[in-house]
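This structure is in structure tokens; I'll ask about it shortly.
With one protein chain held back, the other chains of the complex are shown just where they sit.
We just call them A, B and C in the order they show up, numbering each chain from 1.
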Amino acid sequence: VSSLPADMRAHVESSFARQGLMAHLGVRLTGLEHGRARITLPHAATLTQQHGLFHAGATSAIADTAGGYAALSTFEVADSILTVDFSLNLLAAAQGERLVAEGRVIRTGRTITVCALDVHAVSGETITHVATGRQTLIRLQGRPDS
Amino acid sequence: VSSLPADMRAHVESSFARQGLMAHLGVRLTGLEHGRARITLPHAATLTQQHGLFHAGATSAIADTAGGYAALSTFEVADSILTVDFSLNLLAAAQGERLVAEGRVIRTGRTITVCALDVHAVSGETITHVATGRQTLIRLQGRPDS
Amino acid sequence: VSSLPADMRAHVESSFARQGLMAHLGVRLTGLEHGRARITLPHAATLTQQHGLFHAGATSAIADTAGGYAALSTFEVADSILTVDFSLNLLAAAQGERLVAEGRVIRTGRTITVCALDVHAVSGETITHVATGRQTLIRLQGRPDS
Partner (left out) sequence: VSSLPADMRAHVESSFARQGLMAHLGVRLTGLEHGRARITLPHAATLTQQHGLFHAGATSAIADTAGGYAALSTFEVADSILTVDFSLNLLAAAQGERLVAEGRVIRTGRTITVCALDVHAVSGETITHVATGRQTLIRLQGRPDS
């Protein structure tokens, strides 16, 4: 039910599969449309800060990654992407069975793309908005990712 | 050669040791003074993005952690801390033998503390400034960390 | 059609009226609900950058103000507020008959409140999203504004 061309979907999935950190943390790419990406991170003791909650570093890692693939999905397959900067407000304790990060393109351009980033913690039917942020990315035109 | 009282040093080191993510990534706390903390992350295939460089999520995780402990070191041992927000500019490709993140308190207050965050990549004698950022934290007075 | 109590509306309007900069720029408070504020700035040669567009400083000033009053509207009349930090992405050239800034509370808390900030340029029926941002504020409980 997504408008994303098959070659772009393969492009994003192949890029995601090459990210060593995502595998090490246990992150999965669970949603991808034109200009949107969703990433899921199940809770594990290897992801915690000093109180057993998800570490803000884990929250940041998946927020940044979701935004990067949301942006990449609006480019050409021959392009790649770099994060220029990003910012995140931590709104609530990041506790639950899993974190779900969503990146959404606000504006895509020839050079600069801007994404909204949101992370929710999910526990059964309870969903908590744990972080909201924004990301500025630059397109590397004609410099493929692989 | 640091002015940090022994109980505060133990307080920070004990908090750091309880962070599951830091152990999972291989992060070490390599410097601590009043208002400053340094954190080191050796390169590993488990930390990479799609090109084999350090993932921005790893850079963020250590920047946020360095700032948090820099701030905590200026509080009382009975206090704990939360990151409210942070932002990071990625200045250069994060490649090298290790990343070194430094957090430095710009302003510490009863409620709000602000830290400067900087991450350098080190390869032999080559040092590259790979990220610079800022963090806003809130003090939880009289709510100990453990 | 707003749920805002009359004393809170008067509280916000009185605070706004005391801001010398808003009068000097020609800013008007054009919308106020619980957790939302809208501010309008008509174009003038006194508001421009070097190309005759609205200066980013004008865009920032109204974005910050809209967020501040959106947050204040969720407090008690006896409380006041300070901006801790804010960030803004400039998405498009800020040209048009007027700028309209909207602040919207994402999370309001005892200490920390976070707002989303958006600025649109309006020219006849053309509306352009020129800036998007976020703001962290702190509540000064029981310290009235005047």
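Rule of thumb we're sticking to: a contact is a pair of C-beta atoms (placed from the backbone, for glycine too) under 8 Å apart; a residue touches a chain by one contact, two chains touch by 3 or more.
All values reported here derive from a predicted model rather than from experimental measurement.
Asker: Among the options C:Val84, C:Leu99 or C:Cys115, which residue touches the chain absent from this view?
Answerer: Residue touching the absent chain, from the options given: C:Val84.
Asker: From the list C:Met8, C:Leu29, C:Ala58 or C:Ile106, which touches the chain that is not on show?
Answerer: Final answer for the missing-chain contact: C:Ala58.
Asker: Which candidate, A:Leu4, A:Val84 or A:Val122, sits in contact with the chain we can't see?
Answerer: Going through A:Leu4, A:Val84 or A:Val122 one by one, A:Val84 is the residue touching the chain not shown.
Asker: Considering the whole complex rather than only what is displayed, give the residues of chain C touching the chain that is not shown.
Answerer: 15-16, 18-25, 44-52, 55-58, 60-62, 64-65, 82-90, 145-146
Asker: On chain B, what residues meet the omitted chain?
Answerer: 87, 89, 91-92, 106-107, 114, 116, 129, 132-134, 136
Asker: Mind pulling the chain A residues that touch the left-out chain?
Answerer: For chain A, the residues touching the absent chain are 84-85, 87, 111-112, 114, 134, 136, 138.
As a convention for this text, only the chains that are shown with their structure count from here on.
Asker: Centre to centre, by mean C-alpha position, how many angstrom separate chain A and chain C?
Answerer: Each chain's C-alpha centroid was found; their separation is 30 Å.
Asker: Need the CA-centroid distance for the pair chain B / chain C, whole Å please.
Answerer: Centre separation, chain B to chain C: 33 Å.
Asker: Roughly how many whole angstrom separate the Cα centroids of chain A and chain B?
Answerer: Computed from C-alpha means, the inter-chain centre distance equals 22 Å.
Asker: Touching at least two other chains at once: which residues of chain B meet that condition?
Answerer: In chain B, the residues touching two or more other chains are 84-85, 87.
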